[in-house]
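One protein chain is absent from this view; the other protein chains keep their places.
Labels run A and B following the written order; every chain starts at residue 1.
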Amino acid sequence: MWTWFHKLSSPPHFYRVAGKMVPWFAWPAALLIVAALVGGLVLAPRDYQQGDAYRIMYVHAPSAWMSLMVYVVMAVSAAIGLIWRIKLAHAVAAGCAPIGATFTFAALATGALWGQPMWGTWWVWDARLTSELILLFLYLGYIALRSAIDDPQRADRASAVLAIVGVINVPIIHYSVVWWNTLHQAPSVTKMGAPTISLPMLIPLLMMLLGFTLYFVAVLLTRVRGEVLRRERNAGWIREGLAQ
Amino acid sequence: MSGTSSLAAGQLLFQRDLRLAWRRWDQVTDPLVFFLMVTTLFPLSLSPELSRLRDVAPGVLWVAALLSSLLAADSLLKSDAQDGTLEQYVLSGQPLTLLLLAKTAAHWILSGLPLVLISPLVASALGVPGHALGVVMMSLVLGTLTLSLIGAIGAALTIGLRRGSLLLALLVLPLAMPLLIFGARAVELAIIGEAAAGPLYLLTAMLVLSMTLAPLTAAAAVRISID
Partner (left out) sequence: MLRGVSFAIGAGEALHVAGPNGVGKTSLLRVVCGLLQVEEGEVHWNGRSSSDPGVTFLESLAYLAHDTALKGDLTAAENLHFSVGLKHSVSAQQIAAILADLGVADCADLPCRVLSAGQRRRVALCRVLLSEARLWVLDEPFTNLDASSTAHVSETLSRHLAQGGLALIAAHQGLSLHSGNVTRLELS
């Protein structure tokens, strides 16, 4: 097991293996997402409180979940890269950032779309939405730091430190925001909560979450392959591969 | 010649930074003036009535303190990085964590402490009643100390980068948001006459966490940045 992992950290090997794995993630992801969309938008019953508007939850909640999960994956691989000096781990962290930022933005956008039919406003300072917004700032800061540093080694390691600091702060920020929100909650502002979940509602939600996860893996593998090509562009194995 | 202990080395650095600031004290007043100017923006843009200003005073004080601290954070390591002194800290064999803690302490005295000392005046100008001024100062002491520590991490990560000070602000702001929430809340509670102990304890907890982890992280970041 350890030898497999160690072998995987070699760029040419990773490039080949990842290339073969992408379709195995991409196709199931596409199928699951389509099925979940059909299940959620069409087949699931209407909510007695929110009507059809709640259906945006099928995209909003999994996006929010993914935004958090991707940050953790980013921080963990950055830490691995920093501690064990594995460059591929840094490439994985770099690949995660734009994907995570996109999921965060999707969560915010769908949150706004949800808010409009519910309360007539495009934005509410709801605890979860505000947390997501701060998470977006963390992602953008990470991306900004990476692009500001020219030296790739320094960029990798500095952004790894930032990611680790960020991941420690995420729970602190989240609970501060939740606390802040409960303080100032006027009775008319409703929580952006999901309706009481019944099984026909739950299944499309889980399918969407799984679909998003597989999608994330497929896109991440593709991105990291691109990173590997960029970083190793002067290496022999690439020229040999091209010659074939 | 006997070897210098880590504590003595930290003290040497602390004293040197204060002496350097003494010789260029006009640089020290910049964050303070910025603080005053930012707070002035609010009466100008909202209303001169103290009763209205009182409602926003907690937020205004804290946002102004946060922005001034961010402005000041850039100067923690900039000059040392530019003249090669920072490398000498790394090569001195002394624990870099301790040296950075000493620098942050000196930096706070020069940038955070003045804010705290002038805050009662500024708070009163925003309509904050006298009985709340103690909490204002207390919350700002805790907050500016934590901000100096977190700012050190940002400063260490952005050494030598172009537009480094803006990037530093972008990196540190999300991390400072919990401080803002609790600090402003403490002042708000004090204004309405209630006990502000809860938020103050949370601020203290954040300070303790920063004091233990921030210098360590900043030291790692310095080693990465001087590569």
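Couple of notes before you dig in:
Please note the rule applied: a residue touches a chain if its C-beta (ideal position, glycine included) is under 8 Å from a C-beta of that chain, and two chains touch if they have at least 3 such contacts.
Values in this document were obtained by computation on a predicted structure and should not be read as measured data.
Shown chains touched by the hidden one, complex as a whole: B. Remark: the omitted chain is touched by one listed residue; of B:L20, B:L41, B:L121 or B:A197 this is B:L20. Among the residues B:S47, B:Q82 or B:T212, only B:Q82 touches the chain that is left out of the figure. Only one residue from B:T4, B:T40, B:S124 or B:T204 touches the chain missing from this view: B:T4. If you put the missing chain back, the residues of chain B touching it would be 1-4, 9, 12-13, 16, 19-20, 23-24, 79, 82-85, 87-94, 226-227.
Here is the rule we go by: only the chains that are shown with their structure count from here on.
In terms of their C-alpha centroids, the spacing between chain A and chain B amounts to 32 Å. Of all residues in chain B, only 153, 157-158, 161-164, 167, 170-171, 173-175, 177-178, 181-182, 185, 206, 213, 217, 220-221, 224-225, 227 touch chain A in the complex they form. Listed in rising order, the residues of chain A touching chain B in the complex are 134, 137-138, 140-141, 144-145, 148-149, 151, 153-154, 157-158, 161-162, 165-166, 168-169, 172-173, 176-177, 179-180, 183.
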